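Presenting chain A:
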Amino acid sequence: MTQTPTIGFFQMLPLECKKLKRTGCLPAVVLCGLFAAAFPLANMLVRPEAFTTLPGDPLSILADANWQMIAMLNILLSICLCCIMYHTEFADRGIQKSETLPVKAHLLFLGKGTILAVSGIVVILTECAALGFCALHWFPAYTFDSSAAFALLKFAGFQWLMLLPTMLLMLCIASICSNMWTSLGIGIILTFTIYVFPQKNLLLGLLPFSTPYHLLSESVSADQTLLYPAACAAETILFALCGAIYPSIRRYHS
Partner candidate 1 sequence: MNIIETKNLTKSYGSFTAVSNVNLHIRKGTVYGFLGPNGAGKSTTMKMFLGLTRPTLGSFQIDGKTFPNDRVAILKEIGSFIESPAFYGNLTGEENLDIIRRILKLPKHSVKDALELVGLTEFKDRPAKKYSLGMKQRLGLAGALIGHPPILILDEPTNGLDPVGIHEIRTLIRSLPEQYDCTVLVSSHLLPEIELMADDIGILNHGHLLFEGSMEQLKAYAHENGYPTDNLEQTFLALVDEDNQQLLRKKIEKRGKRS
Partner candidate 2 sequence: MNFFSLIQIELQKIKRSKILLLLVIPVFMMWIPSILNADGIFDTQGIPITPESNFFVQGFMGMVWFMIPATLILCTVLLRQNEHTNHGILKMLALPISGPALCLAKFTVLILLTFVQMLLLILAYYLSAAAASAMVDYTLLLPPLFVFRTVFGFYLATVPMAAVFWMIAVLIASPIFQIGIGLASIVPSVLLINTKVWFAYPMCYPFYLLMIAYGRAAAGVYETTIDWIPWIPIAALLTLAALFIACLRFGHAERK
């Protein structure tokens, strides 16, 4: 008897996308991106002179003034997305069905993680486009050439990497708690408790829920260009592994 090969990651990904139909995830990503992009615009519209008179690189000035709020919105979006992704699994016991099908359990988590990471790219690019627009419109000295575009992309890439550990940790939490409200509560409490922790403490600063506030310019000025990206990459891999392994542990021990 020939055995049909089990489904692979790239076949699983479209299925995971399909599960998100009508959950409101896509509009949530778009709306969050637009809402966050409105912050720098509003700030510049209301009090342009507060920023244009500051010395330094326009992009860093804008990031300094707005990224705290933008990062917080990104974290909140990640929490909501993770919760809804696993809520669709747990609410009507879809996950039970998935677990009885010949699918490798970790693919479910990795598929969701990939979707999350991609939505991260979408929101951060939207937000960076808004920063770029503000710089171009309000700072006469700023010209959008290839080096400026590269700087903007580098910034976007850096902030995306800063967001990843938070996203994956939250996804782990959502996959562990079958009740959406529990994971949501944990996410919100973590967000704000870590937010009020003193940011100067290096170790606390490297934690998920804290790194998204960290700016590229801060890393450059503190001469730690590699510390944060390395820490975030390591955390991302760690949480991805945890999330991928957890389903098999749960199945055998529950």
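Here, a contact is a pair of C-beta atoms (placed from the backbone, for glycine too) under 8 Å apart; a residue touches a chain by one contact, two chains touch by 3 or more; residues count from 1.
Inclusion criterion for the candidates: all candidates are chains of the complex that A comes from, given by their letters.
Bear in mind the structure is a predicted one, so any value in this text is a computation, not a measurement.
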item: Among 1 or 2, touch partner of chain A in the complex; value: 2
item: Partner candidate 2, residues of chain A touching it in the complex; value: 23-24, 28, 32, 35, 39, 42-43, 46, 69, 72-73, 76-77, 80, 83-84, 87, 180-181, 184-185, 188-189, 192-193, 195-198
